[in-house]
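All protein chains but one are shown at their positions in the complex.
Right after this comes subunit A.
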Amino acid sequence: MQGASSGIGYGLKYQARCISDVKADTDHTSFLAATLSLKEENEVHLIRLSSSGTELFCEGLFSHPNEIWDLVSCPFDQRIFSTVYSNGESFGAAIWQIPELYGELNSPQLERITFLDTHAGKIKCVLWWPSGRHDKLISIDEENLYLWSLDVSKKTAQVQSHDSAGMMHKLYGGAWDPHDTNSVAATCESYVQFWDIRTMKKTSSIECSHVRSVDYNPKQKHILVTAEHESGIHIWDLRKPKFPIQELPGHTHWTWTVKCNPEYDGLILSAGTDSAVNLWLASSSHDELNESQTDSPTRRVDPLLKTYSDYEDSIYGLTWSSREPWIFASLSYDGRVVVESVKPFISKK
């Protein structure tokens, strides 16, 4: 209903769940997208946005042995990324490197640097150190949180420490605090929990149910955004963990994922299973907003800036480009990558 979409499309062959911005690539705006096919050979696509910004083309196509549930590009080396995969029965995680001479090969194989093998529960996601070259990695499976030390040259990764989430909780995902790199947030059924990775102990928790996705605001300390299945998006100030400082209505069905813009404070993207991507503007001065809300709800401006609804299926993959922060890429379940620009909304700010 939003009319013709301005987005640039790119099709994957199979269904897909994950897309990642290639942060380390400073010359191009690139994304890595991976397919989720139970029976076919899965692929990782290196997609690049042409310099004119009007076209998406495939820069590299690599086969991957299993269906991919999660993929994160390494923040310091554009050729390295991590995947979480499943062979149908069990889950695993690995660090991969794109082969150096892939341009010359016909069907280049990914070089596996190492497995992140813990022989424990169902692995959910891998987190890289938020920025810069660092050897630390975190993997989250249903029960445990592992801190890894990765040595790319020796192609090894070792568990440094780990902690279990406790019997009652099943971890789902997490995020690494970009302001305080000792702190990691992980989501489970009814909490967002925080670990200090120096001691590998739980520090605190926020009570909120069915958190599907969590993201730190990279521009503002202590601000955390969570997406819940049923009740939309909540913005939290970690110093006041009792109540969210702002609530956004989210999506008609589940709100699957939420991403804060790396450059423009308050700009939040969310994707949901109602086949839509919503662009929100959370007020940067949260306290003020909170007060005025209680004063008169009528005066509140609509935080929803735009709904991108030109999708055919649920959207699970969503990422901002860190190189051109007004661009985001979304991936719907039917394997369609759409890159959109939010420039018209930034100029308004």
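Basically, a contact is a pair of C-beta atoms (placed from the backbone, for glycine too) under 8 Å apart; a residue touches a chain by one contact, two chains touch by 3 or more; residues count from 1.
The rule we apply is simple: contacts and distances are computed from a predicted model.
The listed choices are "Glycosylphosphatidylinositol:protein transamidase, GAA1 component", "Vacuolar protein sorting-associated protein 51 homolog", "Small ribosomal subunit protein uS4m" or "Glutamyl-tRNA(Gln) amidotransferase subunit B, mitochondrial"; the UniProt protein name belonging to the chain that is not shown reads "Vacuolar protein sorting-associated protein 51 homolog".
Interface note for the absent chain: among A:205, A:307 or A:341, the touching residue is A:307. Residues 1-2, 11, 13-15, 38-40, 86, 88-89, 229-231, 251-254, 273-276, 296-298, 307, 309, 312-314, 333-335 are the ones on subunit A that touch the missing chain.
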